[in-house]
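Removed: one protein chain of the complex. Kept in place: all other protein chains.
Here is chain A:
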Amino acid sequence: MSAPPVGIIGGGNFGWGLAHAVERAGRQALLWSRRPQRAGTEHIDLVSGPAALAEAELIFFAVPSPYVASIARELGVYLDGGHFLVHISRGVVGDDLHGLTQVLRSETPCRRVGALAGPLVAEALITGAPSGGVVASRFPEVRAAVREAIGGPAVRLYSTDDVTGAEFASTAVGLFATAIGFAQGHGLGPAAQAMLATRAMAEAARIGVALGGKHETFMGLAGFGDLMAAVAGDDRPELAIGRAIAENQPLEEIGSIGGTYFEGLESAGRIAAYTRRVKLYAPVITLCAAAFAREIPAGEAVAALMSREAGEE
């Protein structure tokens, strides 16, 4: 039996990157986007609506997190328990910081769901430059299906069943990349940036474990691996957003850098509220949330970060 096509939702860079990776893996891609921006190829079919994606077994969600729920609802009508859904979005929903796999589960009949996390970037997927990431799912079949669909010599994919950890790590990295951009904007050097990254990741891991994730996930590709790629300069918008916040640029200008700002702002607020509620010590995230929301002046946030009492590692 020939392998079914792979569905992709989202015509942004990431959607196209996944489509090209599918093409390189010798499979057919079905890409659905309201604004596809580019023309299809021999192995990338642009489809006009969600119904056409039912033909696929594996469907990637490559859309910003605020749109995942409504698109999933629209698509869910055409799916059943045989479809696999995998998202690549950063973000948490609700007071209990649920990942987006939870949204996919509640809006569609699909249960075999997962998340793609780690230092995968759209450009590398498009050009075929070496990159990698981690696919998280409770279902080995989903992990294998993602590897088969986009893995290969250019895309090394590791897998984990720690969906909670991978999703939260991915969200946290988005925030920390913004925080590092913010630190850069304030002229803080590599040592201060490294301190910020390391302590922030330790905080994220504590929260992740409280949510039911595994500590080691934060030390892997979904956590540190992804953050290192951001700091090394893979041109993701979060760093630019962080620098813009540090420069006190108007909100609407920051919003135009990338759609991730408002998502990040919302996630930061949610995470900070959660840590207050469950009494988890999370000073870096709390300060980030306050600084991103402009509740405290940028300079004050940097001073507060540096003046925290240093404890045991």
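Here is the rule we use: contacts are C-beta pairs under 8 Å (C-beta built on N, C-alpha and C of every residue); 3 or more make two chains touch, one makes a residue touch a chain; residues count from 1.
Throughout what follows, contacts and distances are computed from a predicted model.
Trainee: Going by UniProt, what is the name of the one chain that was not included in the view, given "Glycerol-3-phosphate acyltransferase", "Spore maturation protein B", "Molybdopterin/thiamine biosynthesis adenylyltransferase" or "Metal ABC transporter ATP-binding protein"?
Mentor: "Glycerol-3-phosphate acyltransferase"
Trainee: One chain isn't shown here. Among A:23, A:107, A:167 or A:266, which residue touches it?
Mentor: A:107
Trainee: On chain A, what residues meet the omitted chain?
Mentor: Answer for chain A: residues 1, 4, 57, 73, 76-77, 80-82, 105-109, 111-112, 137-141, 161, 278-279 touch the chain left out.
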